[in-house]
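Apart from one protein chain that is not included, each protein chain of the complex appears where it belongs.
Here the chain labels run A and B in written order, and each chain numbers its own residues starting at 1.
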Amino acid sequence: MELTVTDLAVGRGGVPVLAGVTFVLGPGRALVLRGPNGSGKTTLLRTVAGLQLPMAGTVAGADDRIAYAAHADGLKAALTVAENLRFWASVFGQSDIAPALAAFDLEDLVDRPAGRLSAGQKRRLGLARLMVTGRDVWVLDEPTVSLDAASVALFAEAVKGHLARGGSALMATHIDLGIEAETLDVSGFRAAAAEMDAADEAFL
Amino acid sequence: MRALFFRDLALALRAGGGFGLGLAFFLIVVVLVPFSVGPQSALLTQIAPGVLWLGALLACLLSLDRLLAVDWEDGALDLLATSPLPLEGIVAVKAAAHWVTTGLPLVLAAPVLGVLLNLAPSGYGVLVLSLALGTPALSMIGAFGAALTVGIKRGGLLLSLLVLPLYVPTLIFGAEAARRAAEGLDSGTPLLLLAGITLAVLAAMPFAAGAVLRVNLR
Partner (left out) sequence: MSLWEYANPVKFLRLSERVQPWLWWGSGVCLVVGLIWGFFFTPDDFRQGSTVKIIYLHVPSALMAINAWFMMLVASLIWIVRRHHVSALAARAAAPVGIVMTLIALFTGAIWGQPMWGTWWAWDPRLTSFLILFLFYLGYVALWEAIEDPDTAADLTSILCLVGTVFAVLSRYAVLFWNQGLHQGASLSLDKEENVADVFYFPLLVCIAGFVLLFLALVLYRTGTEIRVRRTRALMARETRGAGLRAEEA
């Protein structure tokens, strides 16, 4: 099943940022969003993930299929690595966390409280969470922040594995992961001034 | 849902979760009362049910501002919102965990603190019963308040301002039941009304809180 985004307009604080975004993401495919800071990548990803409503257009094929990961990993410092993962696994109705631990080289850290991990280790744990959701569309916002080269390689492997299993990934990143992926430059979709004015039109 | 409930319990029990803080606060409030009104046991007996209810209510309020704010700040709330759990369920479960870690200990500690305030012997049973019936409503209403203020920095004070007026009916019926029992009167009516309010709150409030949370996550 494909994720189909049609003529999507997204906004921050009621002001359109991007408009007319259209793409199709099929099984086994990855799409990398590019664009300068503040160009609306995060807003687009949040809208696709269903965290905010589109201002116009549609997102089809996203219901209960999205695993979202943003800058914040939602880790609990007082829980161990295994407990954090197991919690997310059971929220998504899964139980097996071993592959995720293996894929992100967290096996030696399972009993360590997440609060005592380094920034990179936390990030790896946050990304390992994706693998225990059992969801097939990964929506990732700057997934490689604070990862070293070896960890980025681990992450790239995990994404490749996910794609090979028929999953798909939509991510905003500046790093070349060595994954065969299409790119979409969001700066081409910047909402025109006319569309921006439409938001507050009633008051003008 | 169950996983979320047990995770919240585990977080509350471990270091930094603030478990027992509400209980300690309750104890301190009750200890301070005789200092402020005087040690006459007749006076203390008279005000004991009300003071115990007010103390429990304030102790309940104490931990509310962290109820959703922690998950909001570390991003877990975003991730939960994209999970299969409905937001209404998430709020309700978190309120339930809040009750188990805050409300329930207060209910159990109330009789002990009743001794300190020289509570009339006939009042103990109904005091515990009324707290057991009323505190779930306090947690659920509080969760609504927490959902309202989750996006606001330093929203704790605002949370109290919003939630305390909503506590009025629960406090009135709860304290009234305990007071009547302590005076040897029949407390059936206020207890029934209290139970009614709690049931209505538990049934309807998760939807209001879920709607508010959805607005805040936008």
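Going forward, a contact is a pair of C-beta atoms (placed from the backbone, for glycine too) under 8 Å apart; a residue touches a chain by one contact, two chains touch by 3 or more.
Since the structure is predicted, the reported quantities are computational estimates derived from the model, not experimental observations.
Asks: With the full complex in mind, choose from B:M1, B:L85, B:L116 or B:L162 the residue touching the hidden chain.
Replies: With B:M1, B:L85, B:L116 or B:L162 as choices, the missing chain is touched by B:L162.
Asks: Can you list, in ascending order, the chain B residues touching the missing chain?
Replies: For chain B, the residues touching the absent chain are 144, 148-149, 151-152, 155, 158, 161-162, 164-166, 168-169, 172-173, 176, 190, 193, 197, 205, 208, 211-212, 215-216, 218.
Asks: Which residues does chain A use to touch the chain missing from this display?
Replies: Interface residues of chain A facing the absent chain: 13-15, 193, 196-197, 199-200, 202-204.
We take it that only the chains that are shown with their structure count from here on.
Asks: Take the average of all CA coordinates in chain A, do the same for chain B, and state the distance between these two points in whole angstrom.
Replies: Result: the chain centres lie 37 Å from each other.
Asks: What part of chain A is in contact with chain B in the complex they form?
Replies: Counting only chain A, the residues touching chain B are 49-53, 64, 66-79, 83, 86-88, 90-93, 129, 133.
Asks: Which residues, counting only chain B, touch chain A once they are in their complex?
Replies: Against chain A, the touching part of chain B is residues 2-4, 7, 10-11, 14-17, 71, 73-85, 217-218.
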